[in-house]
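A single protein chain has been omitted; all remaining protein chains appear in their positions.
For reference, chains read A, B, C, D and E in written order, and residue numbers begin at 1 within each chain.
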Amino acid sequence: MKSSPSATRAPIEYADASEEVRAVYDDIMATRKIDWVNNYWKVLAHHPPTLRRMWANSKEVMGPGALDALTKELIYIAVSVTNGCRYCIASHSAAARNKGLTPEQFSELVAIIGLANETNRHAVALDLNIDELFR
Amino acid sequence: MKSSPSATRAPIEYADASEEVRAVYDDIMATRKIDWVNNYWKVLAHHPPTLRRMWANSKEVMGPGALDALTKELIYIAVSVTNGCRYCIASHSAAARNKGLTPEQFSELVAIIGLANETNRHAVALDLNIDELFR
Amino acid sequence: MKSSPSATRAPIEYADASEEVRAVYDDIMATRKIDWVNNYWKVLAHHPPTLRRMWANSKEVMGPGALDALTKELIYIAVSVTNGCRYCIASHSAAARNKGLTPEQFSELVAIIGLANETNRHAVALDLNIDELFR
Amino acid sequence: MKSSPSATRAPIEYADASEEVRAVYDDIMATRKIDWVNNYWKVLAHHPPTLRRMWANSKEVMGPGALDALTKELIYIAVSVTNGCRYCIASHSAAARNKGLTPEQFSELVAIIGLANETNRHAVALDLNIDELFR
Amino acid sequence: MKSSPSATRAPIEYADASEEVRAVYDDIMATRKIDWVNNYWKVLAHHPPTLRRMWANSKEVMGPGALDALTKELIYIAVSVTNGCRYCIASHSAAARNKGLTPEQFSELVAIIGLANETNRHAVALDLNIDELFR
Partner (left out) sequence: MKSSPSATRAPIEYADASEEVRAVYDDIMATRKIDWVNNYWKVLAHHPPTLRRMWANSKEVMGPGALDALTKELIYIAVSVTNGCRYCIASHSAAARNKGLTPEQFSELVAIIGLANETNRHAVALDLNIDELFR
C-alpha cells in the first residue's frame, strides 16, 4: 500500500498563497490586529472555498455581539476540552489569555468543565426525568 | 431475564428523606434561595455519600469566584450540549435564564458551541501542528 | 420530501423470522437461558449477516474468560453511559442486576463513571505529560 | 508504584509470530494485495482470538457489498474524525487515497464532517422535535 | 426557580415569519424542490443571522461537488450516529432515502459505523503508533 498523494497538508505560507487566499489572510490579520496567521487557516487554504467560508463563519460568530469576547472564548474552550481537541484548546486558550483570562479564571474554567462532564454522565446513567420547572 | 431490583430510581421526596438527606436538601434550597429540589439531587439521594459529595463539589465549583455566575452556567451548557445530556441542558439553561441570560445571548451561545464542534473536527481531520506562538 | 421506505425498522418476531434468523434467536436464548430475545437482535435481523456476525462477537467477547461476567457488564455500562446510549444502559444494567449487581455497587459504578469523565477532561485541559513511571 | 508488566505492547512481527497469527497476517496481505501488515493487527496479535475475530469482522464489513469500497472508507474516516482517533484517520485516509480519493474529495469530506458536527450540536441544544415527515 | 422566558423555542411557521426569514425558507424549498421546511430551520429562525448563515453553509457544503449527493448524506449520518443526535439521524436518513439509499446500503452503513467506533477505541486503548507508510 503506497500512500499517495502525501498524507498531510503543509501550511500554505503567505508568500506562496494565491490572491484569493491572501485576501483571507489579510482580513484575518486586520480583524485580529496581529501580523501572522495560525496553522488552522494555512492548512484550510488548500481548499479556498472552505477557507473563505470558515473565516466568514468565525468572524460572524466570534465577533462583537451580546456575549463579550472573553466569554465566547471560554465557551469555545469548554467544547474543545470536551471533544479532546489539543489544537483548539491551545489556540483558544492563547486567545483567551490575550483577552484577559487570569490564571484563577482558567482554573475555575477547568473545574467547571470537569464537573459538567461528571454530572452529565450521572444524569444519563440515572436516566433522570426533566423537572417540570425546567421545561 | 427478570429485571430486579427495579431498573429506575424514583426521586426521593423531602417527606420521605432521611435526616442526612434532608440536611443536603435544606442546604441546596438555602444556597439557591428556592423552595424545591430538582431530580438530580433527589435521585442521587439513594446513595447519601454521593449526594453529599456532589453537592459539596457543586457548591464549591459553581459558587462565587473569579468567573461570574452566568458565565459559569454558559460553560456548563457548552459541555452539556457537546455531550448530548438533555437533562443538564434543561436544568442549566433554566439556571442561566434565572441569572439573566437573554434570548440573543442564548442564540450566540448555541452558535459558538456549533462552530467550536465544527472546527474541533477540522483540526483533528487535518492533524494540525500547534503553532509555536500558542505553546 | 417523502420518506420512503419507512424510516424505522420494526423488530422481527420469532414467528415471522426466517430459518437463518431463528437459528440465531435460538442460540441467544439457549446461551442466556432465557425465553425471549431483546430488540437489538430483532432489529439487526433485517440484515441477517450482521445479526449472525454480531451475535458471534457478543458470545465470544461477553462469554466466560479471564474477567467475571458481572465485571464485564460493568465495563459495558461504563462505555454506554459515556456514549449516552440509553438502550445499552438499560439492557446491560438489567443484565448486571441479573448477574448480582447490588444497588450499592450500582451507586459506586455511577460515581466512578462520573469521576473518570471529570478527570479525563482535566487531563486534556491541562495537557498533562505522561509520567515516566506510567510508560 | 512500579509499572509492570510493560505498559505498551510492541507490534508482533511476522518473523516472531505463531502459526495462528501468521495465518491471519497472510490473509490480510492476500486480501489487500499488499506485502505488509499495519500496527493495528500486529498489536492485536498479543491476543490471537481478538486478532482473528477482528480480522473476520473487518473483512466482512469492509469487503465488497452494496456500498463501494471508497464510500466505505469515507464513512470510516467520518467516524474516526468525530471520535478523534489519529491512528484510524491516518490508516483509513491512506486506504481511501489508494482507492482513488482525490484532494478535492478529501476537502469536501472534511467540510461535511465539520458541518455535521456543528448541526448535531445545534439540534441537541435546541431540543428539536423530529418532523413527522422524517418518521 | 421560575423558568422564564420559555425554555423551548417553537418552530416559526412561514405564515408567522419575517420577510428575512421567509427569503431563506423560500430558498430552502426551491433548492430542495420540496414544499415544506423542517424544524431545524424553523427553530434557528429565532435568530435570523444564524438561520441565514447556516443555510448558506449547508447549501455550499452539501451542494454539488466532487462527492455525490448520496455519499455526502452517508458521511453526515456517520457523524450523527457517532454523536448520538437523533434529530440529525432522522433527517439525514430521510434525505438519504430520497437520494436512493437502499435498505441493504443502510445496513452496511450501520455496520461500518459500528466497526469504526469499535476499532477507534482499540487503537486508543492500545496507544498504537502510526505506521510509517501511513504518514
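Throughout what follows, contacts are C-beta pairs under 8 Å (C-beta built on N, C-alpha and C of every residue); 3 or more make two chains touch, one makes a residue touch a chain.
Here the structure is a predicted model, which is why all the values come from computation and not from measurement.
Participant: Check the whole complex and report which displayed chains the hidden chain contacts.
Facilitator: Computed over the complete complex, the missing chain touches A, B, C, D, E.
Participant: Among C:Ile12, C:Ile28 or C:Leu44, which one is in touch with the chain left out?
Facilitator: Result: among the candidates, C:Leu44 touches the missing chain.
Participant: Which residue from C:Ala15, C:Ala30 or C:Leu133 sits in contact with the chain not drawn here?
Facilitator: Checking the options C:Ala15, C:Ala30 or C:Leu133, the one contacting the hidden chain is C:Leu133.
Participant: Tell me where the left-out chain touches chain C, residue by residue.
Facilitator: Per the touch rule, chain C residues meeting the hidden chain are 8-9, 36, 38-40, 43-44, 54, 57-58, 61-62, 65-67, 71-72, 74-76, 78-80, 82-83, 85-88, 90-94, 102, 104-105, 107-109, 111-113, 115-124, 126-131, 133-135.
Participant: For chain A, enumerate the residues touching the unshown chain of the complex.
Facilitator: Touching the missing chain: residues 32, 34, 36, 84, 90, 93-95, 97-98, 103-104, 107, 110-111.
Participant: For review purposes, identify every residue of chain E that touches the missing chain, sorted by number.
Facilitator: Residues of chain E in contact with the hidden chain: 77, 81-82, 84, 86, 89-90, 109-110, 113-115, 117-122, 124-127.
Assume only the chains that are shown with their structure count from here on.
Participant: Which chains does chain A share as contact partners with chain D?
Facilitator: Expected: B, C, E.
Participant: Could you tell me which chain lies farthest from chain D when each chain's centre is the average position of its Cα atoms?
Facilitator: B
Participant: When the centre of a chain is set as the mean of its C-alpha atoms, what distance in Å lies between chain D and chain E?
Facilitator: The answer is 22 Å.
Participant: Between chain C and chain D, what is the separation of their C-alpha centroids in Å?
Facilitator: 21
Participant: By the touch rule stated above, which residues of chain A touch at least two different other chains?
Facilitator: Only 1-3, 7-8, 53, 57, 61, 82-86, 90, 109, 113, 115, 117-122, 124, 126-127, 133-135 qualify.
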